[in-house]
Each structure stands twice: as structure tokens, then as C-alpha cells.
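Other chains dropped; remaining ones untouched in position.
First chain written, first letter: the chains are A and B, and each begins at residue 1.
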Amino acid sequence: MAALLRGLKSFSLSGRSLSITSGVAPHRRYGLPSVLSGQRNSSSSSKMTVDLDSSTGIAMMRFQSPPVNSLTLDFLTEFATNLEKLEMDKGCRGVVLTSALPKIFSAGLDIREMYGKSPEHCREFWKAVQEMWLKLYGSSMVTVAAINGSSPAGGCLMALACDYRIMADNPRYSIGLNETQLGIVAPFWFKENMVNTVGHRMAEISLQLGLLYSAPDALKMGLVDQLVAEEAVVTTATETMAKWFAVPGHARQITKSVMRKPTIDKLLSNREDDINNFVTFITKDSIQKSLKMYMESLRKKKA
Amino acid sequence: MAALLRGLKSFSLSGRSLSITSGVAPHRRYGLPSVLSGQRNSSSSSKMTVDLDSSTGIAMMRFQSPPVNSLTLDFLTEFATNLEKLEMDKGCRGVVLTSALPKIFSAGLDIREMYGKSPEHCREFWKAVQEMWLKLYGSSMVTVAAINGSSPAGGCLMALACDYRIMADNPRYSIGLNETQLGIVAPFWFKENMVNTVGHRMAEISLQLGLLYSAPDALKMGLVDQLVAEEAVVTTATETMAKWFAVPGHARQITKSVMRKPTIDKLLSNREDDINNFVTFITKDSIQKSLKMYMESLRKKKA
């Protein structure tokens, strides 16, 4: 608990050191030093590659964690570290999030991080989920989600936290906050991000029923901003950046903060409670049973 | 005042005893014991019937208070008691609200409860209106409004407090919060429920002008979710329940609370002020005069 409080105290949206990285086993690859120094063209780590084009100021972050880019603790920690570094890099003005895997953007939070794990692990995991969202929703960079595959639950949250969402025009790809279908609950800040995007009524019915929407339906309801042919998703994302970069950066960043700070502050001032709520909920026998059943149903689907 | 404070203290969304029922004259029928015990198939009272189908878990609540299902103190008290009992009944998972009368869902608050009445009566009445809404908007059950007729003012509020609204596809039926047209004011929690449903701008123009919308217009603006042929309203409501019941109940209930608790809490923490505001406003000479004129205009319409 003391460590956690220390962590909270040292937390800062723009701080150079992240509490979540302290005490991490040395074999984990958090850093992409080549992004910040040297030739700065391309680099990769286990879960994603990051390419910063210094001529455009656009960083391309490609998720490559097979089979479905699940948000594990490792993935989330690496993501936050990469984003933090790009945030600090004056040569980087925008980030495109996309997937290097076919048919999937991200399948969302990895259930294996919540099933059969200690409360301490669940606590660490949830803090990393919060960290990912706080960094992404509060980023001063322009953030564009190039959604080239399905994007349920936590995958949808990542997209929602960006400034703009471009999705592949493929009705077989779906997106949404479908947590209730798994027997779990999207916390209040998932909800707030969803309400800010599609309005209260659409958010309520989507979240209560855990609805996934096809790409065309997602466009109609405003869950994504634009559909383009699958092969054009990433190029459209970089073209979109040009439009955003044309706006004076300082004014745009403050304006983004005016829009998003109230929502971010709600989590920042309830972060500890939110972790406790999650850990209490997820470690319940009934919920663990639900997760087990869900994982078994996934296994059967594959077989 | 002491009694009221006692009432507030003992109030609980899920408590077994309701303060509003204490001290009520014995001749009022609050209870529908047959719903909770015995054969539990069908029961009726003066203002509505309640049928719980134990095979589906769906309770059908049919309003039958001629001529227009006005929300009198008796109606509201009976409604809250019924809802409370269903909430406690583990065999009940959802409630359909509908009307047993032709052409009208509910005409809203009964003006006779506010005209020429003592401040004490107005106070008791308003507390019952709050109670109805708190119980319905905060219900952990799935609630579907089967709107088979017009539904102005308080009738609209009842529909708005449900999870889903199905209306008869009849352009002669209208729905809306038309309080200003009567010279009275929808309180802040009517407004919040409306904003949560149709957004701030639509709510503002609707409430300022006291607009009633035809069924097709209500669908377009999101005031109702679905239109079906009049004879299919109730069957569609029960079919809709099946979709909602397919979602893990515990997760759905917590999610509903995540969505609605902030709005409910605003009323709970301002309940006494809201009652005082209502009583001060409604007992004004000018407002009493408006109500009298409105009732006379209704009488002339009939004649």
C-alpha cells in the first residue's frame, strides 16, 4: 500500500519517470532508446513497434502481440512507456495507433491477468490500465486510431481515448464496450469516455447490453469518425494528421485539455477507490467463475 | 418537518420499508400480496394490475385508472409499493409498464392533487412523485415502457425512467414534458432524465416550449427507442426483455448503476429542497390561478 501511495504521489501526466516502471524485472523491454536518440527511424519491442518519422513528426505505433493484441500487463506497461517517451520527444507531434496483425485492432484486457491471480497482481494490472488511459486520453500529441480490425472492450477504450478514429470499412469488424457480456463491468471512466463520444443514451444502452457494433453502425452512431477501405486506413490516418498539425499546436493542446481535463480529473481524484473496486469485484468467486466460463467458451470457439 | 426528516432518514432504494407508506390511512390498498406468495399469477388493485409470469421472470404492470391514468397520490403510492415488491422478488427480473386504457399511457401528475390543496398535502404528493422516479430510474430490474397511447408530462417521465421505450406507431399519440404549457415547471431531475435521453439542446427546447412530439417525431429525436404497430407494443416489450435477460444480470445491474447513480444522487442530496421548491411554487396564487384555468380549458374540451 505504501508503495502504491508512493506511486500515486509520483504520478504525473507529463513527468519523466513513471511509478509503474519502478521495480520492474530487468528482462522486460520498456524502452525504445532508438526512438529518442541516434537515427530514430524504426525500433521494435516484443508487443509493438514504434516508428517516428522525423520529417513529419508522426509516430506509427503498431501492435504486434499475437494472436489478438490482448492488453496484458506487459503490453500496457510498454505502451505507456512508449507514449511517455514520444510525449517528451519534441520531434513527435502525433501518434497513429494501429495493428500489425490481421483482422484485430486489440481484443482488449487480457482475461488471464484477472483470472486466478492474486489481489496484488490485479491491483498492479488495473493501475496499468488506468495509466494507459490517463496517458492516452490526456496526451498533448494528436492521437489517431487506425482501426484495421475488431476492437472490443479495452481495445475500444484505446480507440475512444484518441482524438480521431478511422476504421476499416468492413462489416465483419466490430467495436464496442461489451464488458457486460463477459460478466464484468466497464468502470465509470470507460463510461465517461463513451458518453463524451456518443452521448449518454447511446452509451447507456451500449454499456448495459454490452453491444458490439459493425463498422458501418459504429460510424452511424459516432463511435468512429470515418470508414475507409482497409488498405487505406493507415495512410488516411497520416493524412488526417496533416489537418490537425495545421492548427497552432499550443492553442490546440490547451483546448484539448479544456475538453478532457474534467473527465481525467474524476479518475485522478478517485484512482485508489477505482483500483479497490476493481480488485474487490474481480476476485469474487462468482466473477472468477464467469471469467472461467468465458475463457472456456473462447477455447471451444477456436476448436 | 420532524416526520419528513425521519422519512428521509429511513429512505433507501432497496430498503424493505418505505417512509411514504407510514401513517397512511388503512383503507388504501398498497399491497398485492398475491404477487409475492401463493399462486402468483395475477392480481389487481384499484389503479393497476400486476402479473408476474414466473416462467419468464417478467412482470406486466397495466395502468387502469380511468379516464386517463392520472398520477394521483394513490396511484403513485401503489406504483412504488408494487415496484418495491417486485424488486424484492427474486423471481422477477423485468417489468413492462403499459396501459389497460385505450389511447392513453398516462396523462401525468393529477392536477387535482396540486389545486386547492394544503401545503402539507402538496408536500406528501411531491414526495410520492420523487419516490416513483427514484424507484423506477434506480430499479435493478430491466424496465420497458410499452407506450400504447399518449404520454404527456409525468407520463413521459415514467417512460423516460425505464431502460427502453417502445411506442405505438400512431401519429395521433404524443409524448413529451409539456409542463410549461400548463404554467408549471419540470424540476431539475425531470430535466436531467430528459438530457440523459435526448441530449441537452433537444431537452432545452422541449422543456422551454413544453413540446409534445408525435410518435414518429419522438422516435427521430430519440425520446422513444422503437415504434411498432399498436397491437404489437406489449408483445414486442416482452420479446425485448429476452435480449436484456441474456446479459449477465449482475454486470448489467452494476453498469446501470454506473450510468444512473450520479443523476439519482443529485435528487437524493437535494430532496428536501426540491420538495420545498415545489410547495412554495405550486401554492402561489398565480400558479393556482393557472391550474384553475387549465382545468377549465380541459373541461371545455370535453364538453
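Criterion: contacts are C-beta pairs under 8 Å (C-beta built on N, C-alpha and C of every residue); 3 or more make two chains touch, one makes a residue touch a chain.
Quick caveat: nothing in here was measured; it's all calculated off a predicted structure.
Asker: 2 identical chains shown; how many in the complete assembly?
Answerer: Copies present in the complete complex number 3.
One rule holds in what follows: only the chains that are shown with their structure count from here on.
Asker: From the C-alpha centre of subunit A to that of subunit B, how far is it in Å?
Answerer: 40
Asker: In their complex, what parts of subunit A are in touch with subunit B?
Answerer: Within the complex, subunit A touches subunit B at residues 179-188, 191, 199-201, 203-205, 207-210, 281, 286, 290.
Asker: Taking the touch rule as given, give the residues of subunit B at its contact with subunit A in the complex, in rising order.
Answerer: Within the complex, subunit B touches subunit A at residues 163-164, 195-199, 222, 225, 243-244, 247-248, 250-252, 254-256, 258-260.
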